[in-house]
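Excerpt of the complex: some chains, original placement.
Order of writing sets the labels: A and B. Residues in every chain begin at 1.
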């Protein structure tokens, strides 16, 4: 399984409902509105890295109001 | 409960063991080494925002080899 952190900026008008729409995308485990430079963060978990292409560009990038996304792919995950 | 995403840069020599040390910090739900500008991401969950000050500056910032951290505080979280 591959985990990725996707940072998302959206248009002002899309903000009120974007968190719920982002969380509803299959593969998005958790979405949150955040402080700082970016508007939203999505924690994504997919079966294989190749699936990220369509998930980020197609499904998240295709949500109404998305301005830009930035993906950090996890090489390895650690839990205690 | 407050969730935060903490981005961490570490010295090259600290890299091999840092993921496990980061995951072992109380309050860190998950740690991962990532592609791109930052070396590690920690998903943090604490009872209240005030606890983040000590967790980020004191405990994560105090791990050997930490160069800089950048915290995004979740205003609201969404799950499907």
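By our rule, a contact is a pair of C-beta atoms (placed from the backbone, for glycine too) under 8 Å apart; a residue touches a chain by one contact, two chains touch by 3 or more.
What you see is a predicted model, and the numbers here were worked out from it, not measured in a lab.
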Q: For this file, with 2 copies placed, note down how many copies the whole complex has.
A: 10
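The rule we apply is simple: only the chains that are shown with their structure count from here on.
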Q | Separation of mean Cα positions, chain B and chain A [Å, integer] | A | 18
(Q) Under the stated contact criterion, what part of chain B meets chain A in this complex? (A) 3, 5, 19-20, 22-24, 28-36, 38, 41, 43, 70, 72-80
